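Note that this complex is displayed minus one protein chain, with the remaining chains in position.
And then chain A:
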Amino acid sequence: MRFSGLRVLKEGLTGNKGWGPHWRDPAPKPAYDIVIIGGGGHGLATAFYLAKEHGLRNVAVLEKGYLGGGNVGRNTTIVRANYYLPGNSEFYSHSLKLWEGLEQELNYNVMHSQRGVLNLFHSDGQRDAFVRRGNAMINQGDDAELLDREGVRKHLPYLDFDQARFPIYGGLLHWRGGTARHDAVAWGYARGASERGVDLIQNCEVTGIDIENGHVTGVQTSRGAIRARKVAIVTAGRSGQVAAMAGIRLPIESHILQAFVTEGLKPVIDNVVSFGMGHFYISQSDKGGLVFGGDLDFYPSYAQRGNLPTQEHVMEAAMTLMPMIGKARVLRSWGGIMDMTPDGSPIIDRSDIGGLYLDCGWCYGGFKAVPGSGFALAHLLATDRPHDSAAKLRLNRFRDGVGLMDEEGTGAQHNLH
């Protein structure tokens, strides 16, 4: 089933009776060439690129709940390529290029909207850091534009420019950054993978990983044992538990990140805007809700809900930056489990166990990484060589101290990135 304007018109005129399910719902087979644990954005994208780029179709994605029920459906949907350090820089740059062709590639409307991401700065030191970051982005081939205070005022006249404590000095504008419809990204990849023969198996929790003579042989699941020549752990916040099934201890601590949405309003915030003092960022969804968030709650959690102090902090930062939104009523808040690494950057690598691969450590930035990560992990699984864009996302950088990517320079503490 292909989507097109004509098809939408025809279905609209004939009672929308012609739409079918977007993916098959198969029972697990006894064995696959490749098993992917986790049906979030990264797992589904990996399956899609395995089939599309490498012709590998004897592949299953095992998801303990329903497709897209994890962080891929809980995030604030920001897509950008404004990283500074080598390793991250080329990886996110590649991912953004994939985003730019994604809707055509998937024949699926993921509502990718390059509305611009504007990061504000509030001191001379911060400006210097942003100039440097902007130059790194340009050197990587991406776009960055430095705005002074008046330049920011032109775009966002509603900010509190004269706030005595954190006056706005300017901002770094990344036009190709923006947002996308998170569920649609999961659904589009799921549909594309299923169409190409990948089995997407829901309600299938992996409970054990079988290893013989240092090599993976399959997995145990709530729907029986499944043999596999290669297994990839792509379980985001749950990476620690799943890796433990293979006896692996990861450099990951799982933390809670909250997000908020208000009632729908008329269009008022055009871009994605972030406050450089006291973490806060915001955008407006196409439905009109203001979508915003801030820092982690800072303690480990699997509860998928946070506490009030962080909510208060986020609201205070919002009011400091843009007092006009104070009248909007918050409709909902929620939380997701973030796989935080000691340098705040991700891992796409082999493990020490033969045939067992890791894709984890996405912290709070793994939505924009979905295409790039799926592409790179599929490449690694298919060829056993890292893809150029992800060659520096190594597991051993922590042990060896070589190639760490600590963008914020906060040191080896999982919750500070």
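To be clear about the criterion, contacts are C-beta pairs under 8 Å (C-beta built on N, C-alpha and C of every residue); 3 or more make two chains touch, one makes a residue touch a chain; residues count from 1.
Assume contacts and distances are computed from a predicted model.
Novice: One chain of this complex is missing from the view, so tell me which of "Sarcosine oxidase subunit delta", "ABC transporter ATP-binding protein", "YojF family protein" or "Acetolactate synthase small subunit" is its UniProt name.
Specialist: The chain we cannot see is recorded in UniProt as "Sarcosine oxidase subunit delta".
Novice: One chain is left out of this view; which of A:K17, A:R249 or A:R385 touches it in the full complex?
Specialist: A:R249
Novice: Out of A:N107, A:Q163, A:T217 or A:Q241, which is the one that touches the chain we can't see?
Specialist: The missing chain is touched by A:Q241.
Novice: What residue numbers in chain A mark contact with the hidden partner chain?
Specialist: Touch with the absent chain occurs at residues 238, 240-241, 244, 249-254, 298-303, 307, 309, 342, 398-399, 412-415.
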